[in-house]
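Only one protein chain is missing from this complex, and each of the others stays in its spot.
The chains carry the letters A and B, assigned in the order they are written, with residues numbered from 1 in each.
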Amino acid sequence: MFFKFLPREFNFFDLFEKQAGYCLDAAIYFKELVTKGSVNEEAIQKIRDIEHQGDEAAHTIIDQLNKTFITPFDREDILSLAKELDDVTDMINTIISRMMVYKLTGVNRNLVQFASVIEDSVRALTCAVKGMRNSKHLKSVSESCVEINRLENLGDTMRDEMLAELFEREKDPIAVIKWKEIYQDAETVLDICEDVAHVVGSILVKQA
Amino acid sequence: MFFKFLPREFNFFDLFEKQAGYCLDAAIYFKELVTKGSVNEEAIQKIRDIEHQGDEAAHTIIDQLNKTFITPFDREDILSLAKELDDVTDMINTIISRMMVYKLTGVNRNLVQFASVIEDSVRALTCAVKGMRNSKHLKSVSESCVEINRLENLGDTMRDEMLAELFEREKDPIAVIKWKEIYQDAETVLDICEDVAHVVGSILVKQA
Partner (left out) sequence: MFFKFLPREFNFFDLFEKQAGYCLDAAIYFKELVTKGSVNEEAIQKIRDIEHQGDEAAHTIIDQLNKTFITPFDREDILSLAKELDDVTDMINTIISRMMVYKLTGVNRNLVQFASVIEDSVRALTCAVKGMRNSKHLKSVSESCVEINRLENLGDTMRDEMLAELFEREKDPIAVIKWKEIYQDAETVLDICEDVAHVVGSILVKQA
């Protein structure tokens, strides 16, 4: 009888997994795109579709939160998690839009390397979100969070090295403006993944 | 007797309307200014005065919140709404200051167009805030929020087109640096309006 009143709350895990899935779709597509080096109208449409689906998943979570009295964890944490996951897809979408606006075509090895680290981080993030469902997976969730932190630190170093190289080598100020923003945006994706890991971590601590 | 104990809470609606009014003053003045294309010390003083009045309205709300036990809606939402409305006026003030610092004089058609969309969005925002007072206006509040969202999407497209044109046409990197920041700031005003709409929306959902 008790469970009959609470079916909804378990739904949050499904919804978060779905939302994290769109983050991963975006990360995988971003890597594919920069590896081919061809951002075009079709690519813009595709990433916007993914972002739109992620947006809808976030709205469903917030709607459900407003209608649900008992939640599996703190309301504040549910809101933060939905918002941060949304920011991951949003930021990837922003980068691809900017590349189109700045007409940045051709393969940039640095960006391919960044896209690869972003994909790894979002993959770890997906594992962390999936693992929240079951307290048996506590250890694997915690390992995913450690990995996300490691990749954020790596991203900081990568961005600094790439910027140093850019300012050293690139003599066209317009190209400096464009690539500086893209590298900083790419690192921001890893920052947001770390924010997700922090929210997941704080949820686990409170439930321990 | 009951109402005698609660006069204060109704005050929040007055305060928010007042604060939203300063947002609209700022938006109208911004459009006027860029249409004439003459940012000067006097303009800086005028927008700072508006921003200062908005600031005081926000402080009054927060002070009152700290002294009031029963509030018409969630304390968190009251804080968010006061903060986001403050950010609208702040951002418009920032743009005008930057134009002065960068010595951007003369009429820029793109910016006039942006200022016009900003004024429309802040006008819709004022309607949404006013409508919160009465549950009969629920439909019109919700329409205002939809309009704010539409204008934010329009702003994204406008900014991307203006940046693409800027990078295409402008050969002076210093001018690119200046205008890139101004266009991005202008779009940020519309983002903040959308954040206000989200707060208003979540307040309405909880009261439904």
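Note that a contact is a pair of C-beta atoms (placed from the backbone, for glycine too) under 8 Å apart; a residue touches a chain by one contact, two chains touch by 3 or more.
Keep in mind that what you see is a predicted model, and the values were worked out from it rather than measured.
Colleague: Sort through B:Ile28, B:Ile62 or B:Leu138 and give me the one touching the missing partner chain.
Modeller: Within the whole complex, the residue contacting the unshown chain is B:Ile62.
Colleague: Out of B:Phe13, B:Tyr102 or B:Phe167, which residue would touch the omitted chain in the full complex?
Modeller: Of these options, the touching residue for the absent chain is B:Tyr102.
Colleague: Using the document's definition of touch, tell me which of A:Val112, A:Leu138 or A:Val176 contacts the absent chain.
Modeller: A:Val176
Colleague: Tell me where the left-out chain touches chain B, residue by residue.
Modeller: That gives, for chain B, the contact residues 62-63, 66, 97, 100-103, 173-174, 177-178.
Colleague: Taking the full complex into account, what residues of chain A touch the chain not shown?
Modeller: Residues of chain A in contact with the hidden chain: 160, 163-164, 167, 173, 176-177, 180, 202, 205-206.
Everything that follows uses one rule, which is that only the chains that are shown with their structure count from here on.
Colleague: Can you work out the rotation angle that lays chain A over chain B using Cα coordinates, in steps of 5 degrees?
Modeller: Rotation angle, to the nearest 5: 120 degrees.
Colleague: List the centre-to-centre spacing of chain A and chain B in whole Å, with centres computed as mean CA coordinates.
Modeller: Comparing mean C-alpha positions, chain B is 28 Å from chain A.
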